[in-house]
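Contents: one structure, followed by commentary.
With one protein chain withheld, the remaining protein chains of the complex are depicted in position.
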Amino acid sequence: YKPARTFEEVISRIVTHRLSTCSGGSSTICPDYLYDHILAAFMGNELECGHTMAMAVREDARAIIRRDPACETLLEAVLFMKGFLSLVLHRAARRAWKPDGAGGGASGSRFLALLLQSQASSAFGVDIHPAASIGCGVMFDHATGVVIGETATVGDNTTILHGVTLGGTGKENGDRHPKIGRDVLIGAGTKILGNITVGDRAKIGALSVVLRPIPGGATAVGSPARIIGFVPKE
Amino acid sequence: YKPARTFEEVISRIVTHRLSTCSGGSSTICPDYLYDHILAAFMGNELECGHTMAMAVREDARAIIRRDPACETLLEAVLFMKGFLSLVLHRAARRAWKPDGAGGGASGSRFLALLLQSQASSAFGVDIHPAASIGCGVMFDHATGVVIGETATVGDNTTILHGVTLGGTGKENGDRHPKIGRDVLIGAGTKILGNITVGDRAKIGALSVVLRPIPGGATAVGSPARIIGFVPKE
Partner (left out) sequence: YKPARTFEEVISRIVTHRLSTCSGGSSTICPDYLYDHILAAFMGNELECGHTMAMAVREDARAIIRRDPACETLLEAVLFMKGFLSLVLHRAARRAWKPDGAGGGASGSRFLALLLQSQASSAFGVDIHPAASIGCGVMFDHATGVVIGETATVGDNTTILHGVTLGGTGKENGDRHPKIGRDVLIGAGTKILGNITVGDRAKIGALSVVLRPIPGGATAVGSPARIIGFVPKE
């Protein structure tokens, strides 16, 4: 390996290493190729929810330090948190993804995006479709079992616990997944299904089933989820 | 590697590769041995729910194309869907498994079946007992966290979302797991527990807890699950 000198190089190296040894190896995909693609996405100008990948990943790392009481240093966040590593992979996959009609099809780029999604699902148990749009400063706490569908969006500074699904109802095609606002907190195991909106600063309790829109600032719990209060506006 | 020329050889190679690099490596089990066993099971005549493995895996792949709106080609289904790969491993494990009293015990064959189950659980987060019987055209969508017990059965063309458990109540021994019909849809995170029947074409909502039989065509939701309607008979 050549020495990593920048934040982007260090993170690309960590992610490549975890995938190369854990779920793929040199015969599925050359680690150097994987590293080069992740780093190129990292250094590129393509925006996701208004942020470059370099900006978004920095905010993702800061979010862990601020919000996870069990995490003390930036180094442990980027080395050990599989939610963080999964999000780096998603951000690289999204830059490889080409939407339908834009020359995607079975191109190498589309398959690279699907490979990154699949490897993150094997290695970390986090399955995010490459076309999903995720803001910056997002934390997947513990992360195992998170599923985020193709047409879902997640706003800045939202926290998503393990086992959360942003999925479809199975009755719709096309734009069929949730739109989550900023500063939202989604509790462990919760399923939010269908093309519905969860407003900014909403809090959804653990193991809720959300099938209707939740307004900003609301606290919702249960199956089906009902609103039990509102946080005071700031 | 020798070149793979048939559907069976390609799928056996993909699965072997994912396990050999991800969860086992050459020192746990020789990849060539693993490949040979999977391919032999694939080419064999042993039936599971009335289908050979070659027939069942073809239908499993077709089911993904038909039912997953995010999947466009057969190639991405068989390369990237860990639910599909887990089911191939289960079908091979089931052919290695010998029931009690049939010369199983701690034979190499029994341990091979348990190894395949364990490796699928590590590599894909899908834990299916080798003795479970699963029909053809079955799709595990996203797949993380699926658990299927020893005496469970799943009918043809059933769709099971991630996080679903077909488990025991902990109070019974022997035949203690659910019997799921054909064309059933089981939503994300749902737990179906005990030796109960879920009839053909039933739909079970996300995060349900099913402890009593569900008749064919019923839609059931909640914890404990209650029936909220029936699909019209075809």
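The letters A and B name the chains in turn, as written, and every chain counts its residues from 1.
Going forward, contacts are C-beta pairs under 8 Å (C-beta built on N, C-alpha and C of every residue); 3 or more make two chains touch, one makes a residue touch a chain.
Bear in mind that the values here come from a model prediction, so they are computed numbers and not experimental data.
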item: Touch with the omitted chain, as defined above, among B:G125, B:G155, B:G187 or B:G205; value: B:G125
item: Options B:C71, B:M139, B:I180 or B:L193, residue touching the unrepresented chain; value: B:L193
item: Per the touch definition above, residue among B:G83, B:G135 or B:G149 touching the missing chain; value: B:G149
item: Touch criterion as defined above, residue of A:E59, A:E76 or A:E150 at the omitted chain; value: A:E76
item: Subunit A residues touching the omitted chain (full complex); value: 17-18, 20-22, 69-70, 72-73, 75-76, 79-82, 123-125, 142-145, 161-163, 185, 187-189, 205-207, 221-223
item: Hidden partner chain, residues of subunit B it touches; value: 22-25, 27-28, 106, 111, 114-115, 117-118, 121-123, 125, 127, 129, 144-145, 147, 149-150, 163, 165, 167-168, 170, 173, 176, 189, 191, 193, 207, 209, 223
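Going forward, only the chains that are shown with their structure count from here on.
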item: Computed distance of Cα centres, subunit B from subunit A, in Å; value: 27
